[in-house]
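Here the complex is missing one protein chain, while the rest keep their positions.
Read from first to last, the chains carry the letters A and B; within each, the first residue is number 1.
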Amino acid sequence: MAETIPLEQVLGTWVAALLTLAIFSFLYRDNPVYKIAEHMFVGVSAGYGVVITWREAVIPDLIQPLLDPAAVDLAGPNYVVLIPGALGMLMFSRFFPRYDWLSRWPIAFVMGYSSGLAIPAAIQMQLLPQLHATLQPVWPAGEVTWWMALSNLLLFVGVLCTLAYFYFSREHKGALGVASRIGIFFLMVAFGAGFGQAVMARVSLLIGRVRFLYDDWWMTLVAPWFGGG
Amino acid sequence: MRLQIPLAITFLIGLFMAVQFFVPHEVFQYSFESLLAWVRIVGAFALVLGIGSLLRTHWDKIRRRRRDWPYSIVTIVSFLAMCVIGIGFGHEPGTVFYWVFENIQVPLDATMFSLLAFFIASAAFRTFRARSTEATLLLVAAVVVMLGRVPSALIVSFGDTAVGHYLHANMPDVSEWIMNFPTVAGKRGIIFGVALGAIATALRVILGIERSHLGGGGGGGQ
Partner (left out) sequence: MNVEERPVGWWRAESIWTRLLSLDRRWIFLGIALAVLIPIITGLTLPLGKPAPPTVAVYDYIDALQPGDVVMFAVDYGPSSMPELHPQALAMVRHALEKHLRVLSVSLNVQGTALANDVLQTVGEELGAVDGEDYVNLGFKVGGSAVILGMGEDILTVYPTTADGRRTRTLPIMAGVRNYDDIALVIDLAASNIPGAWIAFAKERYDQDVALGITAIMATDFYPYLQSNQIIGLVNGLKGAAEYEALVGLEGEQAPGMLGMSAQSIAHLLIIVLVIVGNIAYFASGRQRVGH
């Protein structure tokens, strides 16, 4: 341990390690230490959100264009930002019951924007390209091997059958019944793969924390006391 | 009036956004860019709603001395402290704000989510049953993907044997095939459903049939 670690880093690692252990203590059972850590997390995250939004969004997008235009490469004040600014400020009317109907205006604005955008997005990102990609060569020729062709056919049939399962306007009997039953099988494989991936993801998160505790805290800061590290 | 104006705003903005995608005209272009800038500004204030209701909940808890109210003080104090050090003294690397982010927020957030590893393992043990054909398919797909993503687990199970090495070499391909074909088929069926649903919902909002988001009257409740 030749190099010395800066004090604020030592302190930081200790704080982080103790908080990590505080959260893990929940696994044994719920307890006050866990609750303090949990409530601190909520407060700190909310505060973080406010600060970053203020410093990286509100200041350069709303305040500087009015008060310090040169800082954001404007020749003069841009008074147009007052319109969305005022609209945004109406959100605060939520805190005054008599006027809280005014908060509907900015909400209506954002809802209109996102709903209007959702329509072309669904068509251009999902419906058309995804449909197109489902129609792949199902006959082995040229670069398409028979295995590839078979897989493509499986994909095509799978999409159709899954859609049949979601088609609720007719009773699932006869051909539709068979198709929807096959559709369920495809959905189950998809959910199974999803579960496998979920296990993978959750375990990775734990590994991240355990590696922090072991490498950054225990081996770096604690073990040297015992002559190890 | 209290309802008509918001409905008109939603209708006009919604119609404009839907149409401009298909009509590349200069006038549309300029309005489009301005509108995007406005959304970025108005959107920043949406945070007010979330933070407002969070603070109100905790403040009420403290005021009425509800169960576990002292913990709410922790939330409010941490929130205010973060705001003061961040807005007052900067947020770049090297500041106190950044130190708190790295050493308090990051471990709390990351550890909170890492608890899910324990719960998913427990759930796998308790509820993952090969009860039917469907359930068995689900189980097999899950196991193949779990092994295919970390094939070294197969070397651990089968040792340094021919079987171990064969599975180690091939299981990733099987897992990729499951991800690429049957999984895509199932997911794509869902994607089509979701896309159609999104279009229908968007139309209902634009036309003012769906208005639950405007139900904000009466003290902010939905």
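A few remarks follow.
Operating definition for what follows: a contact is a pair of C-beta atoms (placed from the backbone, for glycine too) under 8 Å apart; a residue touches a chain by one contact, two chains touch by 3 or more.
The structure presented is a predicted model; accordingly, all values stated were derived computationally and were not measured.
The omitted chain makes contact with just one of the residues A:V10, A:L67, A:V178 or A:I207: A:I207. Touching the missing chain, out of A:P32, A:P97 or A:P129, is residue A:P129. From the options B:V39, B:L55, B:L137 or B:I206, the residue with contact to the unseen chain in the full assembly is B:V39.
Within the set B:I5, B:V143, B:V174 or B:L196, the residue that contacts the chain not displayed is B:V143.
Looking at chain A, the residues touching the absent chain are 27-28, 45, 48-49, 52-53, 55-57, 60-61, 64, 71-74, 113-114, 117, 121, 124-125, 129-130, 132-133, 155, 190, 193-194, 197-211, 214-215. What chain B contributes to its contact with the hidden chain is residues 21, 32-33, 36-37, 39-41, 43-44, 46-47, 91-93, 98, 101-102, 105-110, 112-114, 117-118, 120-122, 124-126, 128-131, 139, 143, 146-147, 149-153, 155-157, 168-169, 172, 176, 179-180, 183-184, 187-188, 191.
To be clear about the criterion, only the chains that are shown with their structure count from here on.
With each centre defined as the average position of its C-alpha atoms, the distance from chain A to chain B rounds to 4 Å.
Partner chain A is touched in their complex by these residues of chain B: 2-3, 5-7, 9-18, 21-22, 34-35, 37-52, 54, 68, 71-72, 74-83, 86-87, 91, 97, 99-118, 120-121, 124, 128, 133-135, 137-146, 149-150, 177-196, 198-199, 201-203, 205-206, 213-214, 216-220.
Contact residues of chain A toward chain B in the complex are 8, 11-13, 15-17, 19-20, 23-24, 26-27, 35-55, 57-58, 61-62, 80-81, 83-85, 87-89, 91-92, 94-95, 97, 100-101, 103-113, 115-124, 126-127, 130-131, 134, 151, 154-159, 161-163, 165-166, 183-200, 202-203, 205-206, 208-209, 212.
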